[in-house]
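Every protein chain of the complex appears in place save one, which is left out.
Now for chain A:
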Amino acid sequence: MTPITVRVDGAAYTDDVEPRTLLVHYLREQVGKVGTVVGCDTSNCGACTVHLDGEAVKSCTVLAVQADGCEVTTIEGVGQDGLHPVQKAFHEMHGLQCGFCTPGMIMASIDLLEDNPDPSDDEVREGIEGNLCRCTGYQNIVRAVRHAAAEMRGGGGGSRNGHVSPAVVDTAAAPHVAVQA
């Protein structure tokens, strides 16, 4: 057993872990961050994506001991002041169905937008190709990411890539996602 200290979603945790324990298993089983999930055993699906010191990583490819002294953000901590714009956009654009891939997709998308605040459809598709979704066919995920990008650039600011193809006309539907503070 090795002692580690990790800040997860803003709180500090000190735990003993086996050296072989993967970060994702530490998060789920010891810290209780079950919002982050495991979808594969070959680092292909991206369902386990979290931010390690601000960078998206597949938490099944990182040992818990490697996160010692680091800051981890999971889907549970990403919306510190209400929902993150990317979370909102996934809801608004119907970018999820079963939702199993969603935490990883959102974390990967946030990272993508940090690198490229105004991605084209193709750039989004390439940017999230490490994350598999079996439900949506990705089109609404692409819409969601671009919608979030526009929001985050502020006030629907101009895009070099044209408008987000709108899934939306009916703005009727008030968002049902209450802010979870």
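Just so we're on the same page, contacts are C-beta pairs under 8 Å (C-beta built on N, C-alpha and C of every residue); 3 or more make two chains touch, one makes a residue touch a chain; residues count from 1.
We adopt the following convention: contacts and distances are computed from a predicted model.
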Which of "Oligopeptide transport system ATP-binding protein", "ABC transporter permease", "FAD-dependent oxidoreductase" or "Carbon-monoxide dehydrogenase large subunit" matches, in UniProt, the chain that is not displayed: "Carbon-monoxide dehydrogenase large subunit"
Touch criterion as defined above, residue of A:52, A:72, A:113 or A:142 at the omitted chain: A:142
Touching residue (missing chain; options A:4, A:23 or A:45): A:45
Hidden partner interface residues of chain A, rising order: 18, 28, 33-42, 44-45, 47, 74-76, 79, 83, 87, 90-92, 94, 96-103, 106, 121-122, 124-126, 128-142, 165-178, 180
